[in-house]
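Reading through the structure tokens given below for one structure.
All protein chains but one are shown in place.
Chain naming follows the written order as A and B, and within any one chain the residues start at number 1.
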Amino acid sequence: MATRVITVDRSLKPGIWPLVLGHWETLKNLVRTLILRQASTIEFPEKRRNVSGRYRGIHILTAREDGTPKCVACFMCATVCPAECIYIESGERPEKTIEKYPTRFEIDLLRCVYCGFCVDACPEEAILMSRENDLVGTTREELIIDRDRLMARAKLLDVGTGYHPSEHDVRRPVRIAAIEKLKQERGIGNSRPPRG
Amino acid sequence: MTAETGTHATTQVLRAALGSQLIDVAEFRGDLTLSVTRETWVQAATLLRDHPTCDFRLFLDLCAVDYLDQPERPARFEVVLHLYSVSRRHHIRLKTRLPESDAKLATLTNVFKGANWFEREAWDLYGIVFEGHPNLTRLLTHDDFVGHPMRKDYPTSERHVLQHPKERLLKVPEGSEKLVLNIGPSHPTMHGTFRVQALMDGETIVDAAAELGYMHRNFEKMAEVRTYWQIIPYTDRLNYCSSFMNGHGWALAVEKLLGIAAPPRAEAIRVILSELSRIMDHIICIGANVVDLGAITPFFVMFRAREDIYDVLEACCGARLTVSYVRIGGLAEDVPEDFEARCRRAMDSVREVLVQAERLLTRNIVFTKRFKDVGVMDRDNALSYGWVGPCLRGSGVAYDIRKDHPYSGYEQYDFDVPVGTVGDCYDRYLVRMEEMRQSLRIVEQALVKLPRGPVIVDDRRVALPPKADVYSNIEALMNHFKLVYEGILAPTGEVYGYTEAANGELGFYVVSNGAKCPWRVKVRPPCFNIYQAFPEMIKGHMLADAVATIGGLNVIAGELDR
Partner (left out) sequence: MPKLTIDGREIEVAAGTTVIRAAQQLGIDIPHFCWHPDLSVDGNCRMCVVEIEKQAKLQISCNTAATEGLVVHTDTPRVRAARRSTLEFLLVNHPIDCPVCDQAGECYLQDQYQAYTLHDARTELEEKVHKRKLVDLGPILLDAERCVLCSRCLRFESEVVGTSTLMFANRGNRTEIATFQNRPITHSYAGNLADVCPVGALLSHDFRFKMRVWFLASTPSICPGCSTGCNVYVDQRDGEIYRLRPRRNPEVNKSWLCDPGRAQYKQIGSPERVAVARTRRGAEWSAVPLAAALDVLAAHIKGAGRALAILGTPQATNEDLRALSTLADTTGARLDFRVGDPELKVRELEDGILQRADKNPNTQGALDLGIARSGVDEIIAACRRGEVAVLLLQGPELLRLPAAGVFLEKVPFVAVMATHNEPALERAHLILPAAAWAEIDGTFTNYQRRVQRILRAVPAPGEARPRWDLVGELLRRLGAPLAATSARELFGEVVRAVPEYAGLDYRVLGESGRVAISVGANGHSPLPQV
């Protein structure tokens, strides 16, 4: 197939008028930023950027109705993590349909690359990401976040979740009745308020 | 396949010349691979370049592969050469085998100028000696490094600390009064960490040598211990200025290996986001380039458009820079409902800043004086080095993969390919400006034509099942588990997947032996070939011209060093 090729035009001559136009653009920018206050700069931390409901911030471990972690320490997230930053130890739970829970669940937030694969890999909707990305600490150890701190972050969901499993997938017909039943019995979808 | 099969014209030329020294001819997923004996290596490469039927003048890539302990491979190493013929629009792969006890091969630096650094890299990472190479020293690892890290028996946990960095890259004649000047690596003009050492006679550069590897993280070795899915975040960190495009190229290479195709909606979205990323990359290139000349205003003006493009990306996948949005077989999830609105806002923003940049630069006398006839690269040298992308098009070669080997549905979109005439910095600038306008055209058409449907292939060996299924039935749950802990099992074979990234042909040479991790991944980084020409380009020119030239080459350290 013939490529439609255009040769760039080098013949444009420089001159005085282009200089005037250039300065005119600069003057417009001056007015825009100084007088109309439309600069792109966001004055952090007093103002924060509005991020979307898919933002990949710092993680959250979700809880069941009774406050225990939804996580069953299945190791899917630790397996898929490309940065190998999730450390889990599992322990037994007496409930026969749950059986397992994480006695330790730690994410090294400095090693993490915030790719969101852990959220993709979780089969229990137990790990999500928040809209928060402030990571402040004075030692490396401080920035290894443990299970309880991860669960305490769940209250961030009140202002809206970040990266989470998508509800809408047209590949196969979504069995609505089954989903509704799951929501009632297993609390899936209940831990997340409507997206804000 | 034996040497008896294969009817392509190139094969016949080589068979006629080499006879039984052409050991094997293979075709897999549309790639033609010719294997020759090591004795005929240079002859075969020269023939491929010079014979009128072949005309493989564009040097793409040369790499080594280590087949340690693979029972069906008698020789441990393989050296693989990738070439392209602009006139015939055909890629080719040429290979030869080397035993471990005698890992030596004749150099190709006299056939292709670009082979120089690639052979140094193969020596550095694999320990293959290229006889006749003018400077076979380490390229990506530091000067105190011991061993050859890409070899399969080199443990990933080994560490070598640099104690004595090499001060002198150039040979300075005795008693010379010329000044040795380090440009970089910590210099704002080097847009990334790389270094050029110049021998100065006043303001003129008499000799120059480049050093790189400051950002070498050995992506290719990590790729050998990560699944195809896990490699995606690593690809973001190649050319991080247009990170979506790297993921796009990677996904297409793996899809080629698997023999599957992403659904049309996914391909269209990939095109839109790739073109927006291309615009982002060109903005960086031009903006940063002119900052070096002292023009800071265009930088601030143009970067405003990048904010709106980042906004689009963040709404789709939750991250601005390292997006990890592609998946093998499509995309992670569908775009949000306001995708089109956000795209249009970004496009308006780009149009506005392009007008401004045009007014600030194109006919500005200081700018034209600094850029015209500076950093000239002629067509033949460009091909020999392996230049691609806007730099090659600036030198007059109209090679654009989106037109010549369309992928992801590019054939449906109407757009032009700008080329230059002189091959100077001004041409490259004009080409990039025009490319941004053409990208806007593509995005517009893609948005209008955006088809409905799934955004990931419905193949359970490749794509994670929908979460609703994973929560509610055992089949999907098992499928999900297998895909996470085992991953995609690609068939045994090798492919070269290539896309038109912002800098040109970004290639992924992927070799699979059927396991969950690839056996070998070689990134064909466009700015590696481009930067290799830089020391030659600036010899005999002034320092200020060198500064103007380097910015326009758009060398991104993440892609250069991997």
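One rule holds in what follows: contacts are C-beta pairs under 8 Å (C-beta built on N, C-alpha and C of every residue); 3 or more make two chains touch, one makes a residue touch a chain.
Only a predicted model underlies this, so the values are computations on that prediction, with no experimental measurement involved.
For the chain missing from the display, the contacting residue among B:L34, B:V397, B:A476 or B:L553 is B:A476, taking the whole complex into account. The hidden chain makes contact, of the residues A:S11, A:T41 or A:T97, with A:T97.
By the touch definition given at the top, chain B reaches the unshown chain through residues 460-461, 469, 471-479, 481-482, 485-486. The chain not displayed touches chain A at residues 72-76, 79, 90-92, 96-100, 123-124, 172, 175, 178, 181-182.
Here is the rule we use: only the chains that are shown with their structure count from here on.
Averaged C-alpha coordinates give centres for chain A and chain B that are 29 Å from one another.
Across the complex, chain A meets chain B through its residues 1, 3-10, 12-15, 18-19, 21-22, 24-26, 29, 40, 51-52, 54-56, 76, 79-80, 82-83, 113-117, 120-121, 123-125, 129, 162-163, 165-172, 174-175, 178-179, 182, 186, 188.
Chain B meets chain A in the complex at residues 226, 229-234, 297, 300-301, 304, 307, 314-319, 322, 324, 332-334, 336, 356, 359-365, 367-368, 372, 398, 400, 403-404, 411, 415-422, 426-427, 430-431, 434, 453-454, 456, 458, 463-464, 466-472, 477, 480-481, 484-485.
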